[in-house]
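First up is the structure itself, then whatever we jot down about it.
One protein chain omitted, others in place.
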Amino acid sequence: MPYVTVKMLEGRTDEQKRALVEKVTEAVVETTGASKEKVAVIIEEMSKNNYGVAGKRISDQ
Amino acid sequence: MPYVTVKMLEGRTDEQKRALVEKVTEAVVETTGASKEKVAVIIEEMSKNNYGVAGKRISDQ
Amino acid sequence: MPYVTVKMLEGRTDEQKRALVEKVTEAVVETTGASKEKVAVIIEEMSKNNYGVAGKRISDQ
Amino acid sequence: MPYVTVKMLEGRTDEQKRALVEKVTEAVVETTGASKEKVAVIIEEMSKNNYGVAGKRISDQ
Amino acid sequence: MPYVTVKMLEGRTDEQKRALVEKVTEAVVETTGASKEKVAVIIEEMSKNNYGVAGKRISDQ
Partner (left out) sequence: MPYVTVKMLEGRTDEQKRALVEKVTEAVVETTGASKEKVAVIIEEMSKNNYGVAGKRISDQ
């Protein structure tokens, strides 16, 4: 703990995900004082069929 | 914001999901006064192997 | 199931919440074919201190 | 209700998941007094590419 | 990891919550092979005003 969940559209590269986990962990450690070993980051990828804004799915826009 | 997450068993058609995002957004706008552009709807589909009620997975019933 | 979670800023009236649960349930039943008795709606209220967009908390804007 | 979500790395066997739903339901019923029929258990499997601790994804360790 | 979230109506006693964390952890360890030190349990309490089934909040039933 802290547990960080990042929900975003699928499609980022492996390298982007690697960097995301690293940099978000740094940000959490720097600002909350949590120890690095305790910070967990979970990436949850959304498909365009299953995510919508303003009443429309991204796949329907 | 508001952010709406709908967790349901996988298997709905594309058309059902389109309508779900549309109608849920309408319901949220109508009742909370939120502006339509700000409402996000995320559909999270569960497989029958990973969801159970009363101690039994749907796949085991 | 389906389970619907609505995350929104705190401050809506009791009446708005009553209507939100009712109308969101109707929207889910109408579009997914789920039976009304099975639909659960959970409202999660966020405080302005704990929610931010574009790098700024709502309480700091 | 109660709704139990178990987030864990993907890779458990079907038998492990069956037992997990059963035993977690028993634990919830025994300790909270909830009725068994009302307890839902949702398993959310994480891939090693999308989960990291201490700034590193499991897939990068 | 695994991370277990239990969403339930507020009102359980401190003793019930103590036992819930203990027994759910045991159930997860026993069935998934996860090590006890790694299992986290998070209790999320819902108020009757913010939770509804079949279109009605528990507070309105």
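Should a chain be cited, it is by its letter among A, B, C, D and E, assigned in written order, with residues numbered from 1 in that chain.
Following the convention adopted for this analysis, a contact is a pair of C-beta atoms (placed from the backbone, for glycine too) under 8 Å apart; a residue touches a chain by one contact, two chains touch by 3 or more.
Since this is a predicted model, take the numbers as computed values, not measurements.
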Statement: Across the complex, visible chains touched by the hidden chain are A, B, C, E
- line: Of the candidates B:1, B:19 or B:54, the residue in contact with the absent chain is B:1
Field: Contact residue for the chain not shown (choose from B:8, B:24 or B:40)
entry: B:40
- request: Provide the residue numbers of subunit A that touch the chain removed from this figure.
  value: 1-9, 12, 16, 19-20, 22-24, 26-28, 30-34, 46, 51, 53
Message: Please output the residues of subunit C touching the missing chain, sorted low to high.
response: 7, 46, 49-57, 60
- request: Against the chain that's been left off, what residues of subunit B make contact? List them.
  value: 1, 3, 40
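Keep in mind that, in the parts below, only the chains that are shown with their structure count from here on.
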Message: By residue number, over half of the contact pairs should agree; on that basis which option among A-D, B-D or D-E is the same interface as B-C?
response: D-E
- prompt: Does A-E or D-E have more contacting C-beta pairs?
  reply: D-E
Query: Which integer distance in Å separates the CA centroid of subunit D from that of subunit E?
result: 12
Message: Using Cα averages as centroids, what's the distance between subunit A and subunit C in whole Å?
response: 21
- prompt: Residues of subunit E touching 2+ other chains?
  reply: 1, 3, 7, 46, 51, 53
Message: Building nodes from the protein chains and edges from chain pairs that touch, which of line, ring, star, complete or other describes the result?
response: other
- prompt: Between which chains does touch occur?
  reply: A-B, A-D, A-E, B-C, B-D, C-D, C-E, D-E
